[in-house]
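Every protein chain except one is present and positioned as in the full complex.
Now for chain A:
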Amino acid sequence: MSAAPGPAAVAAATARARRAAAAVTDPELPMLTLADLGVLREVSADAEGGVDVALTPTYSGCPAMAAMRADVVRALKAAGFAEVRVRTALHPPWTSDWITERGRRRLAEHGISPPGPAPRHGGPVPLSLVPRRRALRCPRCGAGGAELTSEFGATACRALYRCAACGEPFEHVKEI
């Protein structure tokens, strides 16, 4: 019978698990990893070859959550972890502010406008009868002055714009 791994080995396993989980990509925005998106909240290995992961959903109905969870399990099993436990972290809720700098750069490189700072909702949310003004740059030509087509795009997290300069439509990740 071998002795249980010491704290150093567990820390190394946690680092390895974190790298493996962090590299999993979002099925709907595959230019982003789960770490870029900010949904990977916690990774910790134990002394028995298992690992616990906490993921937070971006939107309540985000259908990609189940795929993300399955992908994390596969990635960690492939990295040699015998037991992978993925839990849902509902609180605090995800905010687009958690998208990393690298994630923002990757979005822009792939033609998607990254979100600005998210509004803070402490008390009542004031009614807004005109669309929120966003200072956007067209991810294709860099021009400002894009026109909002719709606050709701192909997925719940994206709005649709059209560039006034080059005429191309593009998506913007919403502030939430």
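By our rule, contacts are C-beta pairs under 8 Å (C-beta built on N, C-alpha and C of every residue); 3 or more make two chains touch, one makes a residue touch a chain; residues count from 1.
Here is the rule we go by: contacts and distances are computed from a predicted model.
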Undisplayed chain, where the name is taken from the UniProt record, one of "cytochrome-c oxidase", "Phenylacetate-CoA oxygenase subunit PaaC", "ABC transporter ATP-binding protein" or "Putative electron transfer flavoprotein-quinone oxidoreductase FixC": "Phenylacetate-CoA oxygenase subunit PaaC"
Hidden partner chain, touching residue among A:V24, A:I99 or A:C163: A:V24
Options A:V39, A:A75, A:A146 or A:V173, residue touching the unrepresented chain: A:A75
Hidden partner chain, touching residue among A:T14, A:T100 or A:T149: A:T149
Hidden partner chain, touching residue among A:E48, A:E83 or A:E109: A:E109
Contact footprint on chain A, counting only the chain that is left out: 23-25, 27, 30-31, 33, 54, 57, 59-67, 69-71, 74-75, 78, 85-95, 109-111, 121, 123-125, 127-131, 149-156, 160, 174, 176
